[in-house]
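Could you have a look at this structure, given as structure tokens, before my questions?
One protein chain omitted, others in place.
Naming follows writing order (A and B), and every chain is counted from residue 1.
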């Protein structure tokens, strides 16, 4: 049985008229032109469609060979190409790409090398890849794809229409909703980091909660989400997690929050809905982050945030020699502030006497 | 053969009197009340026991439905519940949880889909999960659990009573002591990062050391510990490592040190005993960190620390607009310091003339 992990099937083709009919926007150009793929301005050929929003790609726009370009109203007139005019070219482009690149339909079946426990429930419409394993009591939903070498632990439940790539580990008793995408190396439900010092040794605190992942969640490669110590760790619907993110035990990530790569979130922190967290941000434990908060890349968040808005904290880089000179002062800012206060007092004194 | 990766067995139950008998402390309340699980104050039911130490959960304490709460002396009188009074409620709670949630006994056996080399030595009391592999010369100890899809390389030695979860890779010639817990995606013994520029190309330096992991060590999900370049990388007894930690070649981590998630430790650094390293701290190479050092989250450690104590260095986050204004000055602190010195000199001059 082939591993149907991606098609190399002939592409759909669609005319510009059909695109506008389906997704809206205004077509300026030949409705009958056919496109069969999306591409960047730079690499697009005459059967591909591209988009333009970022002004830094102006030169590429002028030189593109794309059959058509999706643009904002303000771009009309800049080039002699067929255009589709809309409010949000990137999202429009995403929809066109999604249409031209549909996820391949799952061909049901169990690879003969997979190890399915006799007490597991694998839906007849699911696909279980080579050398994947499903433990006792686990449930795999309809049209779900379980990639090569992935492991679903005892009593874990995976919903329908999920794509679990090769090499994913889901621990016992965790659950994943519908339409989830889990990338290779993701680990769902390892023990949280709970220890207590008992005399001169660490005592491990049993981690008896689970991880509950909602619907339409994507989890990036090598991202880890720990099971709860007592209550569950919860990833709400529509959350998008990039690669190499660490989410500690008992966190709750609000619906439709997007988190970029290399972010760490310590235990018991609750992140609101529709937040956007930049890459490599580090968020402490037991915090509350409100809805609609945006956190800049490489920012260390050490306290709760109760108001929507953008928060930052990354240090600006400098040439090394400059940095050496400036960084040293950071350790003496308190002294510097004291000297300023002193100067102010002395100067005020002089000014008073002067009058 | 079922994957016995966790029990769903009926719980033990125990009376409050039995708890106090076993673990000490003072019982205030009905000794005959039975509990069968631990829980948070908020979610505990009448057959569960909870604990209280953090004052921010005061409201949850007042509203808890727990059968009993483990508290400090100072909490007595605050609520009308059965209490167990002790000095360290969190550690006490941990012991109760450990008692109520014993690790499941390992059922010996080798899953028929596992690939055990003819020259490997797997103890008859060990369990080897589905699709796990054990290479030639490797040794697996008594009552050790090797999870689905895990790999033990040639001549590696795993002690007794270890729990190696699904998807762990242990490279050739490494060793792991007794009672270790290794979580999914952990990689023990990959090559350290050793290259030398030879003309215009990097030459790879063979990494001929090993990783030696002591007894009672826990290694989190997707944590990586590199083998030594020449001598070994050593993780001493009782070390607790959270997820996504990177430990470079030739490091030595002292006994009973605990390291939170996302920490990176560059090569040849030696960390003392009983250290506590906060999440996302980054520790440079060839450093020596003394015993009993605590390092704050997101701190960059660029030099050795010879005295016990707490060290920090994370930047405080701000609202973005504020940050933009303040961060710019960091790159001009040296100039700022210079201006202060100048002001001081000029003012002193004026003051002198004034006299």
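One rule holds for everything that comes next: a contact is a pair of C-beta atoms (placed from the backbone, for glycine too) under 8 Å apart; a residue touches a chain by one contact, two chains touch by 3 or more.
In this text the structure is predicted, and so the values were computed from the model without any measurement.
Q: I'm checking contacts with the chain that's been left out. Which of A:20, A:197 or A:314 qualifies?
A: Of these options, the touching residue for the absent chain is A:314.
Q: Given that one chain is not shown, which residue among A:61, A:262 or A:305 touches it?
A: A:262
Q: In the whole complex, not just what's shown, which of A:75, A:175 or A:243 touches the removed chain?
A: Within the whole complex, the residue contacting the unshown chain is A:243.
Q: If you put the missing chain back, which residues of chain A would it touch?
A: Looking at chain A, the ones touching the missing chain are residues 2-6, 8, 37-40, 42-43, 56, 88, 90-91, 93-95, 97-98, 100-101, 111, 113, 129-131, 147-149, 165-167, 181, 183-185, 216, 218, 220-222, 238, 240, 242-244, 256, 258, 260-262, 279-280, 297-298, 314-320, 323-324, 327-328, 330-334, 336-337, 340, 343-344, 347, 350-351, 354.
Q: List the residues of chain B that touch the chain left out of this view.
A: These residues touch the chain not displayed: 113, 115, 117-119, 131, 133, 135-137, 149, 151, 153-155, 167, 169, 171-173, 185, 187, 190-191, 193-198, 200-206, 208, 222, 224, 226, 230-231, 244, 246, 248, 262, 264, 266, 282, 284, 286, 294-296, 299-303, 309-316, 318, 322, 325-326, 328-330, 332-333, 336, 339-340, 343, 346-347, 350, 353.
Here, only the chains that are shown with their structure count from here on.
Q: Can you check how far apart chain A and chain B are, centre to centre, with Cα atoms defining each centre and the answer in Å?
A: About 25 Å, centre to centre.
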